[in-house]
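Shown here: the complex without one of its protein chains, the others still in place.
Up next is subunit A:
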């Protein structure tokens, strides 16, 4: 269960959402798209087109070749401790066979879209039918969505209930803007919402459905609107993977020279620890994303070298403060911006 905290204007989380669905189409998985905001068919018309392996590899290859010729392996004299660190790899130069790349400037062709089975749930169309299951005091929109998902899972045999079916496929579920007012939940509206448990109950039942079937799910939630942080903590505990997108649009970070190459930060709050004592923890937790003309990339955040002499003391302290915030990673909440006093 991948839980994504939306960025303020929803631009980038929508993009991530579409990537998830596009990957499903390319892999031939079945899709289930639920939304209260826009009709799922419209969402599907806007999926990015997959990049054919050849063209992308060529592009990447050119970039990598250029980079390599520049930094010739000079042995470091002063900062020799850093010699042993792997060279900064901003973008994946060794393309693994896992996943595909997409071109954001082009839309996926309708033939490709239609090659997979799509199940959609558009809240405003479903409001007429009554839920037939016990709702357990859950918001009725959520209850209907759960019922719909459960029906698809059992009808199409994703839970292994149909032994006749030889080819087992994966169901990719995407739910957009859960918890927003459009779903009838007031958890985003006030500090003390009337129904504090609908969202968490929904996630729990969804988790049960996912564990029981061959499916994966991405949910985007406008977390910046949820004022009751207790609910966010509970939701984090109930999800396998929690990723937050923070875009720089409209915030003071947009003009901060530290972040001039990027459009936003990626916060990985939690990674799945399934079927094992350990989890796959990457080396770094500082990730940032940028939206180039054709590609949406997530890369390690590296600070540009601080070369200017005219940087005033105040902003240097700011940079140092924010660098400290970044490097403390998601293992600890930042213990306040400590200004370095000299």
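Rule of thumb we're sticking to: a residue touches a chain if its C-beta (ideal position, glycine included) is under 8 Å from a C-beta of that chain, and two chains touch if they have at least 3 such contacts; residues count from 1.
The definition used in the following text is that contacts and distances are computed from a predicted model.
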{"item": "Complex member absent from the view - protein name from UniProt, among \"Elongator complex protein 6\", \"Protein PAT1 homolog 1\", \"RAD1 protein\" or \"Phosphoribulokinase\"", "value": "\"Elongator complex protein 6\""}
{"item": "Candidates A:34, A:116, A:209 or A:223 - the one touching the absent chain", "value": "A:209"}
{"item": "Footprint left on subunit A by the chain that the document does not show", "value": "133-134, 136-137, 146-147, 150, 197, 200-201, 204-205, 207-209, 211-212, 228-230, 233-234, 237-238, 273-279, 281, 283, 285, 327-333"}
